[in-house]
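Here the complex is missing one protein chain, while the rest keep their positions.
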Amino acid sequence: MTTVFDEHLVVVDGSDGDRLECRVCGEDVCSTDENYKHHLLQEVTPVEEANPNLVDPGTYVDPDMEFRRYYCPGCATQITTDIMLADREPIADKRLD
Amino acid sequence: MPYVIGTDIGGTFTDTVVIDDAGHRVTAKASTTPDDPVSGAVESVTAAAEKLDLTFAELLAETDVFFHGTTLVTNALVEGERGDVGFLTTKGAEDEIHIGQVKTRTAGLPFREIQRLAGMSKPEPLVEKPMIHGITERTDYKGEEITPLDEDEVLSAIDDLRSKDVDSIAVSFLWSFADDSHERRVQELIEERTDVDVYTALSSEVAPKLGEYMRGATTLINAITGPLMSSYLTQLNEKLRDNGLDGPIYLMQSNGGVLPITDAAEHAEGAVSSGPAAGVVGTRFVGESIDREDIICTDVGGTSFDVGLITDGNPKSVPEQVVNRYSLHQKAIDIESIGSGGGSIAWVDETGHLHVGPESAGADPGPACYADGGDRPTATDACLLLGYLDPENFLGGDHELDVAQAREAMREHVAEPMDMSVEEASAAVVDIMNSHMSDLLRKLTVKRGYDPRNFDMFAYGGAGPMFSSFYGQKIGVDSVVVPLSRMSPVYSAFGITTSDLTWVEERTDITNEPFDRDEINGKFRELRDRAEDQLLDVVDTDEADIEFEYRAEMRYQDQIKEIDIPLPDFPLSSAQVENLSERYEDELEKRFGKGAKYASASVQISTFHVTASVPTLNPTIAEAKAVETAGEAHTGTRDAYWFGPEEFVETDIYDGTVIAQGERIEGPAIVQMPETTVTVRPGQTASVDSYRNIVIEME
Partner (left out) sequence: MVDRKISGSEKFEAPLEIQDLDEVKRHVDLHEVDDTDVDPVTFEVLSHRFSQLTEEMGSTVKNVSGSVVATDANDFQTTVGDEKGNLVEIGPYMLFFTGVTDRVAKWVLDHRAENPGINPGDQFLCNDPWIATMHQSDVSLAKPIFWEGELFGWATSIIHQVDVGGYAPGSFTPQASDVFAEGDPIPPVKIVDQHDIRSDVEDAYLRRSRNPPELALDLRAKRAANNLAEERIHEMIEEYGADTVKKVMKRDLEYTEERFRNKLSAYPDGVWSHEHYIEAAKTEDRGVYRSTLEMEIDGDELTFRVSGDESVGMINCTMSGFVGGTTSAILPLMAHDLPWSLTSYVRHINYEADDDIIVNADFPAGVSMGTVSGTFHVHNSAAACINKMLGSSEEYKDDIAAGGCGCWPTENVMGTDRQGRTFATMIMDMMSGGYGATPNNDGVNSAGNPYAPRGMCPSIERNEVNVPMLYLYRREIQDSGGAGEYRGGAGVEICYLPHDVGGPDGDPTDAELDSAKTCMGTAFPPTNGIGGGMPPNSALYKGVRDSGVQEDLRAGDIPQEIEHIGDVELYHPKLQTVQGGDDVFYISWPGGGGYGDPLDRDPDAVLADVVDEYVSKEAARDLYGVVIDGQGVNAAVDEAATEQRRDDLREQRLANASFPGGGDR
C-alpha cells in the first residue's frame, strides 16, 4: 500500500516499517521516522543562484545564507528547495500521521 | 405596407422580427451559422418572409429600414479567432496591455469565481509581445512633448509588422488624449510606408480617455475586429442590396444606438455585447408608448438573469464596458447579470443545506424535463412540477416535456436529501430563485439611490414572463409588463428596431474647481461640434433633428471613482456652472448616504461627454384592430402551486394569442403562448392592452 508523501515521494510498506520512496525511479530513500532531507542529496549554493534577478544577500545582511536543493539519489529529480540561514539544520518539514 | 426588419444574430439563434406600418408583427428563428453568418441571417429573414407569403426579395423590396445586431465581435474576442494585429506604444509601456492593471484577472467575474487561488488566470492577450513595438516618444500629463517622436523607429516597426503580415495596426501612446500629434504622425508614416491598406486605429480617436491600458485595449479591439467586421458587413450589404433593399441598414451598438453599417466597421468595438442593450432600448420604446418612464428591465434566459434600468425615459449606462475580462473605455448600457436562469441547478451540500445555482444545465444537457441527457433538477423542472408549464404545449408543442424525468431528478437530488415531498422541494427551489433575482434587482436600483417601489418592471427573454410575477411582487413594483407578449424570446431583435442613430464623443481633460463657465462650455462645444459633424457625415438629416445629451464625469480631486452627472442645460449659465459641484455631491449622497460628501474636498471634472442622436424610422407597434377571438381565451384548468396559499390550487389556463384587449384575468392564472408562458399569482390581475403587452398588476 502506498500513500502519497509529496509530489515526488511516496510512503511504502517496508519489512521494517514505513519507508519513503521516489515516485519517479523507485529509489528507496529512508524510513519515515527519519528526517527525509538527510537522505536526499543536498546541493548548497549561494542564494543569488536561485533566480537571475537576486543580489548577494551579503549586500544587506551579515549572517550567511544558503540555497539548498534536494535531489533523489537515484534519478537526480529536484524534490524540494529551501532558502536557509547557513547555521540552521535541514528541517523535516513534512510528516504524515 | 412598408416593413421594418430587425435581425439579431445570437450565439445559437438568429432571430428576425418584421413589422409593417399597421403594427402587424411576424417573427422567425433560424440557427446561427457561425462560419458564414450572412447565410444564417438570410435564412432567418426568409423564414419571416414566408410567414407573410413573400420571398426574401419581395420582402426586401417592401422594406423601409433594416436593423441588425450581431455577436460577431464578442465571439471573435472570446474565441480568439481574429486577424493579426501589431501594436505601437510608448517605449517603457509595452507591457501595460499584459499587466492590464491586474483587472484582467477579475473584471466581470462574480466573487465565487475568484476565491480559488489555484484557479486564477488572465484571458488570452489581445496582442502577443513580439507584435508590440515600444517607440521612443513621450508626452506628459499636461500634453507637453517631453521626447520627440523617433520616426526611424516607427518606420522600422512598420516594416517589421508588415513582414509579419499584420491585418491592422493599433497605436496608443501615453497621454495621447492630451496631445495626439505623435499618433497622427504615425498614421501618416503608415500610409506612406504601406502600399496596401493596413487598417490603422489611433487611441486618440478611438478612446481619448485617461488610462493607457483601457485605452490601448479599446484601440486594439477596434483594430482586431475592424477588418473582420468590415468584410462581414460588406457581404451583408451586398446581399441585401442585390436582393432589392433600398433603405438604410443599421448596426446595433452597446451604447444603445445604431450606426449605418457602412460606417460601423470603423468602430467595431462599439458592437461588442450589443445584444442585451437592445432589450433595454426596446423597453424604453414600448414603455414610452404606455407612459412608463421608470422601468426595471429584466431578461431571464436559460443561464443568466440580466437587468438594466431606465429612469425618466433614459437607459442607465456605464462609462466602462467589460468583455471577456477586458475593460474598455466605452459607454455601454448598464446591464448586470447573475448566473440565475431556467437552467439553474438545485443541489444539496454535504451538510444538508439547499442551494440553487450558480451551476447551470444550460441548453445542453438542459433541464431534466428536456430528456436530453440532463439528470439534475433545474428551476425549469421545478416550474413544470409546480404546474406552471404545460408539458404538451411547451414551445408551441414542438418539444414535449418529460414530467417523470423532472420528478425523478427532483426527488433524488433535493426532495429525499431534504426530507421533503417533490412538490415542497420544487416550491423551495422556485422561492430561492426568485429571492436571488429580487436581491439583485434591489441591489441595482438601491445602489443608484432609487426605490424600486417607484418603478415598473418589464420581463422578457425565454423565462422572464414565468418568474416575473414572483420577483416583481417581492421587490415591490406596481406592475410587471410582458412587452409585446409573443415577442418575448426574440425581444432583442425587436429592440434593435427601436434604436436611434447615435454618436458619442468624449475626452478626458482634467479640469479643477473653480469652474470657468466659458472654459467648460467651450470644452463641451468642441465635442458637440465633432459629434454633429460625424452624424451629418453618415446620414442625410437636418442639424435641427439632432438631439444632444451632455454629461460630465466628476469626482473629488485625487479620488479614483467618478460619477456621471448629466448637465441641466447647454450652454450652462454661470449659476449652473457654479452649481455643478453641488449636483455632484447631491448624487454622491443620494447613492452613498448622508455624510458621504466632504466639504473640504475639492471637485473636478475628468471627462467631458456628448452623445448625439438622430431618430431612425421606428416601428409601429399598435395593433390596427382588436384581436377577434377565435374562441374563448380560457382553455381549461390545471392544478398549480401558489405561494400565497402555499398549496396546489385549480388554476385557469388562457391562450395568450387570443385574449381580447381589455379583458381582465384574475390570478391565479397561467397565460400560455407558443413562445412563452406567463404566470399570474393570486391577488394579481392581468390584462392585454392595444399593443398586446400583458400587464400584470401586483397585489
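Letters A and B mark the chains in the order given here, with residues in each chain numbered from 1 onward.
Here is the rule we go by: a contact is a pair of C-beta atoms (placed from the backbone, for glycine too) under 8 Å apart; a residue touches a chain by one contact, two chains touch by 3 or more.
The model shown is predicted, which means the values in this text are computed figures rather than measured ones.
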TODO: Would you indicate which residue among B:313, B:522 or B:593 is in contact with the undisplayed chain?
DONE: B:593
Task: Sole residue of B:2, B:148, B:373 or B:522 that reaches the chain not shown, by the stated touch rule - done: B:148
Task: Interface with the unshown chain - residue positions in chain A - done: 3-8, 37-43, 47, 50-55, 57, 59-63, 65, 67, 69, 71, 73, 75-85, 88, 90-97
Task: Positions on chain B contacted by the hidden chain, ascending - done: 90-96, 98-103, 105-106, 111, 114-122, 128-130, 136, 138, 140-142, 146-148, 150, 164, 174-175, 210-214, 349-351, 353-356, 418, 428, 431-432, 435-436, 439, 443, 447, 510, 512, 556, 558-561, 563, 588, 591-598, 600-601
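Rule of thumb we're sticking to: only the chains that are shown with their structure count from here on.
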- [ ] Could you tell me the distance, in whole angstrom, between the mean C-alpha positions of chain A and chain B?
- [x] 55
